[in-house]
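The complex appears here without one of its protein chains, the remainder shown in place.
Just so it is clear, A and B label the chains in written order, and each chain counts residues from 1 on its own.
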Amino acid sequence: MNSPPLLDIRRLHLELTGSRPVRTLVEDVTLSVSPGESVGLVGESGSGKTLTVKAAMRLLPSTITATGAIDFDGRSVLEMSRRGLARYRSTDVAMIHQDPRAHTNPLRTVGDFLVEGVVATKQMKRDEAIERACALLGEMGIDDAPRRMHQYPHQLSGGLLQRVMIAMSLLHEPRLVLADEPTTALDVTVQSEVMAILVEQVRGRGLGMLFITHDLDLAAAITDTLVVMYAGTVVERGPAPVLYRNPRHPYTAALLASRPSTTQVKRLVSVPGRPAAAHEVGIGCVFAARCPFATDLCRDERPAERDIGGRTVACHRAEEIGSELERDVVA
Amino acid sequence: MAAVTVDVATAAQVRRRADPLLVVSATCCLLLIAVALVGGWLAPYQPDEIDVLAASQGPGPHHWLGTDSLGRDVLSRALAGAALSFAGPLLIVLGSVVLGTVLGVVAAWYGGWLDQMLNRLLNVMFAVPGILVAVIASAVFGAGFWAPVIALTLVYIPYAARIIRSAAVRERQQAYVEGLQLAGVSSLSINTKHVLRNVWPLIVAQATIGLGTALADFAAVSFIGLGVQPPAAEWGVMVAEGRAEILDGAPQQSLVAGLCIVVTVVSFNVLGERLAARFGAAR
Partner (left out) sequence: MTATTDVTPVRAMRAAVRPSGIGARIATTVVGAAATVLTASFVIFAALSLAPGDPVSLLLGPHATDEARTAKRAELGLDDPLLVRYWHWLTDALQGRFGTSFTYREDVTTLIGPRLETTLLLVAMAAVLIVVVGIGLGVLGGVSDRWSAVVSAATGLGIAVPTFVAASVLISVFAVQLGWFPTFGAGDGLLDSVWHLVLPALALSVGYGAYVTQLTAAAVREEAGKEHVVTSRGRGIPHRLILRRHVLRNAALPVMTASGLALAGLVAGALVVEEAFGIDGIGALLVKSVSGKDYPVVTAVSLIIVVVFVVVTTVIDVAQVLLDPRQRRAA
């Protein structure tokens, strides 16, 4: 990568403000998104992936304190002035949220919702914004855009509303898109349509994207780089095909192995226990309690991230157990 | 998902931390109830002991809170009057909560037509403001202790019924209820042993708040002369009797009685709210 990263998160640490004992939510997270790169942030509930992304927009509540570095195009997001932050949010970056119904004001029309961002921040006049919004909705596959603009959110289906959300995020031509599980709240039949539209737009415009999901398959299919999180830390990150075919962290392998197979009839593998949150794990490796390969070293000392086999992994035993993991992953 | 993590973490903190407001308000409430029970014996004078020579005095060494226009000791009247001030409200809360619970649980359980009928009935009851019901009750039954008790019980039933019905409906939709039904457990049993047990803390919290409100409302009816009659030392009556004294620059009877009412209402309101918060967090 020659160009400097668009989004550069280094050693991000999130904890509940003023909590004693300290309640950590996200620990030592490092990842980056380059211009035109799609990065998939994968993890289960409580892994801290949404919090990380919210931190990148400085949308965390005051009950959470962030330390570490988050840079956008060289500028520190965590230290931006109010004006800088407003400019960053309104022109450089855009966020697509998970549940479009919860994230739209039910008392305002779809049209108002779409153009509010660019008009209120004085980037466009209202008429121009409405025209552009209609055009964008057309690109989303919404034919009767003018009619839809005058409707209220409750009059649109979930899939339609999420397309509106995507259009909203692209209207001010950002350079970076943060997508927080954009299809999880939608019906299964609609998910692939919306995903296709999102990917087409992001690739077509050469935008950087940080895509959050709990679905490793989906992430591997549409992103260039994968970042796997568990209990508030990054356990493995690297090029998507490399991780997908050849995982080096037991958790990544477990995620891959626990998918139902579409080709073979075999017993569904699951990892014993339940996903832990950052404040529930001890001092050692975050996955130690559920890892079949855990040793005393794993339980006592948290592994640092190391470059192995073309990716970065946080595991003491990455080299030794590599071959065992390859065995578990069945295509 | 992350929001769940944060919420679980902070909710755990809430549960473990002692609630100072809860403790303080609970102590006040217990003290007030104690005064209601033994106030008469604690009082230095008889509440109706007239001493014309000591009329309308401010606070002093013989009468710590002063006297009224007939020379009666204000402190003694307040202490002795506590019992009467609490008696009516206690009956009101008991009656309205019991009847409201029955109506609310039955409506939530059977739903449909019965629930709609109840809703219409409650709408009619809500449409007549409480004070009006009390006024009409005193027309029918005569002014005194019982008219406001009957009236306010009727007035409070719809509030209790609505709240309990909502909670019972939520409870009824829980999966375990269907499980019990399928297992053949009787409706009565399900409702008394399970639904009520889970709704019970909410009932207690609401009843606590209701006690304070009932006390204020009962005193109001006595104030306008349609409830407890003078010379009884009920706090509402005291405020009314003190009206003329205020005009003479001797507000002690009204203000002391008024303060007693306010302190009582605040204590029970805060206690009720803290209880509701604690039971809500525990779910």
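Everything that follows uses one rule, which is that a residue touches a chain if its C-beta (ideal position, glycine included) is under 8 Å from a C-beta of that chain, and two chains touch if they have at least 3 such contacts.
Owing to the predicted nature of the structure, the values given are computational and were not obtained by experimental measurement.
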Handout entry: Residue of A:78, A:134 or A:308 touching the missing chain in the full complex
Key = A:134
Completion exercise
The one residue from B:107, B:152, B:168 or B:220 touching the chain left out of view is B:220
Fill in the blank from the handout: Hidden partner sits against chain A at residues 57, 59, 85-91, 94-95, 97, 99, 102-109, 111, 116-117, 120-121, 130-131, 134, 146-147, 149-152, 154-155, 168
Exercise for the section: With the missing chain put back, which residues of chain B would touch it? List them for me. Expected result: 120, 123-124, 127-132, 135-140, 142-143, 212, 216-217, 219-220, 223-226, 236, 239-240, 242-243, 246-247, 249, 251, 254-255, 258, 261-262, 265-266, 269-270
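Keep in mind that, in the parts below, only the chains that are shown with their structure count from here on.
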Problem - Whole-Å gap between the CA centroids of chain A and chain B - result: 52
